[in-house]
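Structure provided below as structure tokens; questions to follow.
One protein chain omitted, others in place.
Naming follows writing order (A, B and C), and every chain is counted from residue 1.
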Amino acid sequence: MIATLLVIVQVVVATAITPLLLGVMRQVRARMEGRVGPGVLQPYRDVRKLLAKEPLRADGSSGVLIAAPLVLLVSSLMVVALVPLVTTANIPAVPNDLFVVVSILLIGTVALALLGLDAGTAFGGMGSSRHMMIAALVEPTVLMSVYALSIPVGSSTLSKIVVARGADVTRVVTPAGLLAVVALVVVVLAETGRLPVDNPSTHLELTMIHESMILESGGRDLAWLEVGSWLRLTALLGLVVNLALPWGLADSAQPLAVLVAVVAFIVKLLVAGALVAAAEVFMAKVRLFKVPELLAGSFVLAFLAVTASYLAG
Amino acid sequence: MNPFHLLKLITRAGRFAEPAPPAPAADAEHPMPQSLRGSVQVRHVDTGSCNGCEIEIGAAFGGVYDVERYGARLVASPRHADVLAVTGVVTHNMVEPLLRTVEATPRPRLVIAIGDCAHDCGLFAGAYGVAGSVSDFVDVDLEVPGCPPRPEAIVEALRRVTGR
Amino acid sequence: MTAVGGLVTVMTLTGLAVVLAFVVPQRYRSLASGGASMGIGIAGIFTGIAAMTSVPKAVLVIPIAIPGGLGLDPLLLSPTPLGGVFCVVVGAVGAVAALYGIGYAHGPAASRSGWSAFAVFLLGMLIVAAAGDVVSFLLGWETMAIASTVLLLADHAVRPAVRPAAVWYAVMTHLSFLSLATGFALVASTAHSTTFTQIAAAHITGPTGIAAFLLLLVGFATKAGLVPLHVWLPRAHPEAPSHVSALMSAAMVKLGVYGIILLTGTWLPDVSRPFAILVLALGVLSGAYGILQASITSDLKRLLAYSTTENVGLAVTAVGVGMLLSNAGQDAVAAIALVAALLLVVSHAAFKTVLFLGAGTILHATGERDLDRLGGLVRSHPVTAWTFGIAAMGAAALPVTSGFGAEWTLLQALVHGDGRANITLALALPVTLGLMALTIGLGLLTFVKAFGTAFLARPRSAAAATPAPEFTSMPGSAAMGVAQAIGALAVIGLGLAVGPVATGLSSVLGYTGIVTSELGGLRLVTIGVLDPYALGLLALGLALPVALLVLVVRRRVPRRVTDLAWGCGGARTSPRMEYTATSYAEPLVRVFGEALRPTRSLEVSHLAEDHVLENRVAFAQQVTDIVEDRWYAPAVGWLRFAGDQARRVQNGSIHRYLGFSFAALVVVLIVVTLP
Partner (left out) sequence: MNASLTSSLVTTAVGVLLLTAVLQTWRRSAAGSVRLLVIQGLALATLVAALGASRGDVQLLVVAGVVALVKAGLLPWALGRTATGRLVERDSAVRPAIGLLGATVLTMFAYAVSDPLRGGDQSAAARAIPAGMALVLIGFWILLTRHSAVSQLVGFVVLDNGIAMVAFLTSDGLPLTVELGATLDVLLVVVILRTLTTRMRNTHGSTSVDDLTELRD
């Protein structure tokens, strides 16, 4: 019961904070580019506006156009509920096992890919194809880094991993742990379509991955899509942050602990987001066929992490 | 480029956006849709421009005039757009695309005709390829005069919509 | 019904089906004989369940009476619990496929021979799964092989492509039979018995055991379609009638896995121990290679065939992991890996049946199985779209379908195996996980491509634009839809009931570490819990506020329908501008260029007036099965050469033949005169 309560708190907080995270990231980028920037609250305004606009449906497009955005949104919400962001407690029947989390992420990925194919336009299919290729090539890195992190704990349950890492600092700074987290960062960038894998602010269809799949959606459909993808970013970034700094999470329902956890989470998340945005200023999007190289690199890191924790560690 | 060098450049350049001029007064007889306040996605449609206006639009969205600070953003698809920024005379080949683009934009939507050509075909009036001005085909909500219009003018027009 | 009773029923029904196939007139043949075949399937299910639960084991002894009374052992059919599992799989797939066939079978497939072969095929597979001794096993195996070849040949008159496929299939399947027969001969002669129980009791070791092990492994791997013995699969499955492809891919191939499990677990466990890595490598490579080929092909049924190789590969991977872990003494996790293998078998049977049946419906409606020429079928074929979609989710191992639970279990086994035990594990486990992850990822892409290009978007050809209606007034056209629906329900059902199913399967293996969790989910004791219901509840709980929000918003702003999708303002966007299955897979072809070796050709013809202006550009790309090109083609060539040489020996001249016999006589004389 208490666990459920904590999870609800986590979902509410994460969902509420997500547009702010995007706002902060855009603002940081704008400032570093010498611009003023629309302010950190802009994403809230965008979503409100999108909900007030009429969605369009092209004659001949199927129900996927309407269903996919909602599927993406709900799957992202599930991920937010499962990943330990604010609390390490989890609903006993649904432990946040990482393989489950990953496969729920994949549901959202598939929904997006089908949406891209649905309209039958050239760009949609292109984006869908690239999106799925990257998703497929990311998979090994994801599972491998999970594996590396799970070895010292002997469980693939996220909250256990985070708790164990929080318990003794030496776990965090072992080479294995570091490698795994670095690999996971690359994964997060690829999964959430950030630079250098995908450019979230591009207007050129030919360079798009994520954008070109949602070209066909407008109004609330677009709103669901945007929020859904943002929530993915929140969940994954929050997960990485909590693996790197596994402190301050609430495991009980004491108001004070929960408050501390919420504040700690918000601060950690926003700082991490700002750092990512700042790093992106220094990066250019790599060519599509350089992406596999990047992923191979991160896979090797994760693999060395596993080997290290079995043999050298 | 070496990141440290870039960082040095960034710090030296600092913020080079112009200070914001006072917000334009909302005019009473053409009220802007309430739902677009604060956030406006712009899709640019070139129906046969000399690209003078494009340069100015580029400037308006660039770092110096930075219309994004008022909540306006360029987007890639009219499905995402609230405002269609139409530039240039409407050539015969662009009539249908223009109409389709307007059709493809979800309501509430605005059409801003940017530049004299979009307003009344400018110097291209009567040229053989010209089908007419924008208002001949779609109803225009705002017009930005000038050949090409100054970025400030474009920024002001968009600020009227966002109301910031 | 007891297992014996079930087996007797199966045989009776087979006879009935054959008789009906011959006596009933054309119009009602499919209905009658197909109905009887369904009966066979259902009887098979009951037999299997009885065998899984029955203690003591049921035994059906069929004495072979040959005039002149050679002392042949009687046939011994005593389905073990494990065999029962496979009886259920075969029976269920058979029943659904038969039901589908009632509506689908036409032309040769619905002929007398067609339906009798179908029934006999089912019987053969059930006998294999129920066999208690070598002879009946081989008998069933050969029955199965011959019947399936007949079925495969159904369309040989209309489609020339069938013949080479049938030749490949016949050759490979008989190579498999040959190596099996030899292997069994070795085993039986060493154990001085042909019954499996005594073979297991003999604890055969030494070079004989190793030889037998390798022979049997090759035989089963061929039938299971494991790389590099998979070449018959992508040829046979596409050319067979779809309900037969379903039966082959979802049921027959599984018997290869059954054989491998028996071989490594019961018959020659001591010998197979050191070969754990070999089995694992076979599985992992088949998984990765199969799905890679599946992801780039644009022929729907070929895609499904390669994905069969992948899934069987995953099952064998699980077996290999189990062997490795038990070698390292980690028996609990090893058992979980074995349960995962069975789960994979069962779930694959479910979704691959539906997928092949769906492909059949598409073929039936459009006459196309090339994804590049399909599209937009979701509007004309909603039922097929839904069932195919669900099954595709199962194949992509998405929650909460059957495939998900199975792969989750295998992943848990991998992660919880302790790599510190020995260097082999420490290296094998991560590599397996990595390749398996790649397999899963590519599988996702493959089935998004298959579903998206076949059912979504706009039709890419005239045939796809005007498909035959999903349901006609034709007798039994509803049967096709019903069969697919049943299969799809099974996919979901197995996903939801993963707890009970896994518990049942583990009890078959005599393992108790897997229990059903509070809400009916799957709990691996001390490892983890997977609860589909809880997941579903969570999803519902989170979907509720979203749904409310949607309701509120849509009342305020209704949806508007426009005429065209956004094509950059152009009205003349033709379907040819769409992404096809081939273009969808193009990035992969480039990324895995080293592994796939595509052959590309680019022809640019210039205008006569100006050599700069291009008249037309023709680009062709072909990706063939590299294993086939590199390994089989040379072998076939060598055989041809040898054949030519051999022909030179007999040129029809009587004198040469006399010479041969003379030489033979001399040799014989020399031999006999030797002290």
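Simple rule for what comes next: contacts are C-beta pairs under 8 Å (C-beta built on N, C-alpha and C of every residue); 3 or more make two chains touch, one makes a residue touch a chain.
Everything numeric in this text was worked out from a predicted model, so none of it was measured.
Every shown chain that the unseen chain touches in the whole complex is listed here: A, C. Contact with the chain not shown here comes from a single listed residue; of C:V8, C:L278 or C:L427, that residue is C:L427.
Only one of the listed residues, A:S61, A:N242 or A:T307, touches the absent chain: A:T307. One chain is missing from the display, and on chain C it is touched by residues 423, 426-427, 431, 594. As for the chain not pictured, it touches chain A at residues 170, 173-176, 178-179, 292-293, 296-297, 300-301, 303-304, 307-308, 311-313.
As a convention for this text, only the chains that are shown with their structure count from here on.
Looking at contacts between chains, the pair that accounts for the most C-beta pairs is A-C.
A straight line joining the Cα centres of chain B and chain C is 58 Å long.
Distance from the chain A centre to the chain C centre is 36 Å, each centre being the mean of its Cα atoms.
Inter-chain centre distance (chain A to chain B, centres taken as mean C-alpha positions): 33 Å. In chain C, the positions touching at least two other chains are 560, 562-564, 566.
For chain B, residues touching at least two other chains, in rising order: 77, 79, 104, 106-107.
Across the complex, chain B is touched by residues 30-39, 42, 45-46, 48-49, 52-56, 202-205, 208, 211-212, 215-219, 222, 281-282 of chain A. Residues of chain C that touch chain A in their complex: 295, 375-376, 378-379, 396-399, 404, 408, 411-412, 414-416, 419-420, 423, 426-427, 430, 433-438, 440-442, 444-445, 448-449, 451-453, 455-458, 517-519, 521, 527-531, 533-535, 537-539, 542-543, 546, 550, 553-554, 556-567, 573, 575, 577-579, 583-588, 590-591. Of all residues in chain B, only 45, 77-79, 96-98, 100-101, 103-104, 106-107 touch chain C in the complex they form.
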